[in-house]
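A single protein chain has been removed from this complex, and every other one stays in its place.
Note that the chains take the letters A and B in the order they are written out, and that residue 1 is the start of every chain.
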Amino acid sequence: MKKAVFVLLLAGLLAAVWTAAGSGAGTRALGSSGSSVTISNEQGTTWTCNFNPFNPSVEFLSFGPVYEDLVYQNLLKSGAATPWLASAYAWSNNDKTLTFTIRPGVHWQDGKPLTAADVVFTFQLLKKHSALDLNSAWSVLSSVTQKGSNQVVFTFKTAAVPYFYYVAGQTPIVAQHIWAQIKDPVTYKDSKPIGTGGFEMSSCSPQVIKYTKNAGYWQKGLPKIDTIYYPAYTSNDPANQDLASGKAQWGSQFIPSIKTFYLSKSPDNHYWFPPIVNVSIFVNLTDPTLKDVAIRKAMAYAIDRPRVAQIGEYGYQPAANQTGIVTPTFQSWLDPTLAKQYTYNPQKAISILKAAGYTMSGGVFHTKSGKPLSFTMVNIGGYSDWVASAQIVAQELKAVGIEVTPSNLSSTTYDSDVYTGRYQLAYDGNEAYGPSPYYELRNVLYGPASAPIGTAAASNWERYHNAAVDKLINAYAATTSLATQKQIVVKLEQAMVRDVPVIPITEGVDWYQYNTSTLTGWVTPQNPYAQPAAYAIPDWGIVALHLAPKG
Amino acid sequence: MTEAPLTVPQLADAGTAPPGAPAGEAPPAARSRSGPAANVWRAIGHNRKALVGIAMLAFFAVVAAFPGQIAPDDPQAEIYQPGAGPSLHHLLGTTAYGQDIFSQLVWGTRLSFVIAFAVGGLATALAVLVGVSAAYLGGLGDGILSLITDVILVIPIFPLVIVIAAYQKNAGLLTLIIVLGALGWSYGARQLRSQTLSMRTRDFLMAARVRGERKLYIILFEILPTMTSLIVAAFLGGALYAVLTAAGLQFIGLGDPNSQSWGTMLYWAENNEALGAGMPLWAIAPGVCVALLGAAFALVNYAFDEISNPALRPVRRRKSVDVER
Partner (left out) sequence: MRFIVRRLGFFVVTLWAAVTLNFLIPRLMPGNPAIAMMARYRGRISPQTLHALEVAFGVNSHQSLFRAYLAYLANIARGRFGTSLTFFPDTVTHQVLQALPWTLALVGLTTIFAFILGTLIGLLSAWRRGGMLDSVMPPIFVITSAFPYFWLALIAIWLFSIKLGWLPESGGYNITDTVGWSWGFVGDAVEHSILPALTILVTAIGAWILTMRNNMISVLSEDYVRMARAKGLKPWRVMWTYAGRNAILPNLTGFAMSLGFVVSGAILVEFVFNYPGVGWMFLQSVENQDYALMQGLFLMITVTVLLAILAADVATAMLDPRTRDVR
């Protein structure tokens, strides 16, 4: 035993000394070769090497760089469309028929050409396996057929203009000759994805995915960089650390104190957080007390949104406004007079409550029947910025006599409570969004999308019902005129201000940091050619195409 | 690793060792039999480690009892300049949210202290109850109780606590105390059982039985006092374990993030990159406090080992083995 112990001990010490000495040499600089980019985006998980573009947990790893869509719509430019795998498209038949012309000369990464049949096949696949139909395209589609050699005709049940985004922009096109062989595409791992995109997935381990340039890409001269490394980060710390040290050049991270932690480390470090979707207080409108609009209006006045944004979110997420229009992203859709309403005014909040017949006692307002205005606000405990923000909101509401207790839940419990309507207030920024404010407003306001208490609702978690608003939302779907669309959205803004079904607090952003020392072509506030977060689909594939080695 | 430092030493002689495992019984002759509690106190007075440990505990106790007098600032109020360095106004600087770190530290003492003592107390009570009853009941009762003890000993506690804490996030403090207490007694119970078993046939107990004393009387007044040091050890072990486990849970975000405790401070500090973003004290101070409170329990525990087992007491170099030889 003596010998064994000593040998082990010695070996261990030697190993430690040897490696400690060796590490000084620093083999760790990653961005050293100019034509690669390393992404730092904490997903809280290791990679499964699953690239199925119809699996919502991993779709972002293939949809964009590897798989592509028919027409790209840029949210940051109010949905400006760029033909992609389709070279042209046209609406007809009162916005019920949509015809795409498939681009010639596009090849799958295995060399076979892309055809209209591939597109038809993709949509038939979604129809056959509804678990793959992530955007519920077939809830509005009635048929998808090939016309001639290079056209695909989509026929919708009703006018469905907003569905263009889902059909053309959010559905990855897959190859018939590959996917037709797959027995169960729902559980298919697609560990060697073959798409039409600029990058091929060349190797994958639980810790890192490596993408390499597709030499035969249909956009000549692209991509300009050779390699993308996408490491898996299970926690924020190391992901932030790699950005600060320059090991990673493309960040999609919440970095606290970004000036000292990131910007100060290099003059080449930059960030931009474009707002995308509101983080709001959802108010359960079926609650006997909260269904009084006076309370909701008072709350909207009582919350100092810029302060919440500044303290809770480091100012990264700007303050929201009551119209539900995310600014400056969708500035052109905003009615500025509406946006000015409900600026911070605690006195006004108190007078509204008094006028509505609530009486103050012991620092808290009470209903006529003597019930205190005291509510619980559910929140996701794992989102530390939300927890901090909710805490500030609670303090501010307390100041006007409304007691709010934040309740920080696990995300699954939280989702379950919010979806089924078993909550009073919910701090929430999880609603789906799209390339115009319509998408978020529809998800917040559209009655038919809601569900009775106890049943999970896909959206409209506050259970808002207003027939006139529903009609407006339907009307939007039947027009391709931007002017008409904007008129409708302004009417929706009016409903938001009048009924206060939700109280937008801050504007959730795309997290994005970039380092310009070795690469150019980044998305900047001056040139927002795509959503810059390395998880935005299919946008990050487009960003990767724009990146180029410096000099 | 929260668990390892605790479980390992405690379990060291537990698993399968027969009754009369070393730590419990090694030198039975050494254990005083008359007025053991008083002896224990006297021994503490002569043990430097114990004194240091107890002084530290007393310090934390004072802080926990009077946080308002020591740090008048509201620890939650986000009213100061964020991320400020230490100054006269803010002894340890401020957090990224503009809260006073010193106040947070002082107010956080209470929760850590409460958890330590409540869990330690609960676990010890259960250990005494189960351990002594098992030994005294004998037969089937002993078999069942021992089996339960062994099963709980083997169940991985930390993962189980994580599961429960994750789904009961809102229940907070009480749940945490109950879960930690309810799962943390088995080692102590095992030791107490062996100790009781080894004493059942001792003369003074025989005498009590002959006198016709009731079982409960014998257990409470004859057996328990002789096991003071074991019970104290069980308590200290439980308390140390609770401090570290609770801090670990809070650190990974499974505590109530709005509560005021050292673990929660570490959670917020880590989430805000306190070390890298120029607020190192935010992360260092609460960790030092957890470590100090833990060390206090560990020191007292260490001292109790020496007290209950005089063979372990420090010896002067001169009269050591060489001389004996």
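Please note the rule applied: contacts are C-beta pairs under 8 Å (C-beta built on N, C-alpha and C of every residue); 3 or more make two chains touch, one makes a residue touch a chain.
Not measured: the values here are computed from a predicted model.
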Which visible chains touch the chain that is not shown?
A, B
Given the contact definition stated above, which residue among B:Ala55, B:Ala77, B:Ile155 or B:Leu174 touches the chain not shown here?
B:Ile155
So one chain is hidden, and I want to know which residue out of A:Pro53, A:Pro318 or A:Gly382 touches that hidden chain in the complete assembly.
A:Gly382
Chain not shown: contacting residue from A:Asp69, A:Asp95, A:Asp118 or A:Asp133
A:Asp133
In the whole complex, not just what's shown, which of B:Val63, B:Val119, B:Leu266 or B:Leu281 touches the removed chain?
B:Leu266
If the hidden chain were put back, which of A:Asn41, A:Asn278 or A:Asn430 would touch it?
A:Asn430
Contact set of subunit A toward the excluded chain (per top definition)
1-2, 5, 8-9, 12, 15-16, 19-20, 22-24, 26-28, 30, 38, 44-46, 48, 50, 55-57, 129-131, 133-136, 139, 166, 186-189, 203, 205-208, 229, 231-235, 237-238, 241-242, 245, 382, 410-413, 415-416, 419-420, 430-432, 443, 456, 458-459
Residues of subunit B in contact with the chain that isn't shown?
1-9, 11-19, 21-23, 26-27, 49, 147, 150-151, 154-160, 162-164, 166-168, 240, 244, 247-248, 251-252, 266, 270, 275-276, 280, 283-284, 287, 290-291, 294-295, 297-299, 302, 305, 309, 311-312, 314-317, 320-321, 325
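The rule is simple: only the chains that are shown with their structure count from here on.
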Distance from the mean Cα position of subunit B to that of subunit A, given in whole angstrom:
46
Which residues of subunit B touch subunit A once you look at their complex with the stated criterion?
76, 78, 82-83, 96-98, 166-167, 169-170, 253, 256-258, 267-268, 270-273, 276-279
Where on subunit A is subunit B touching in the complex?
236-237, 240-241, 244, 255-257, 260-261, 311-312, 314, 381-382, 384, 387-388, 391-392, 395, 406-410, 413
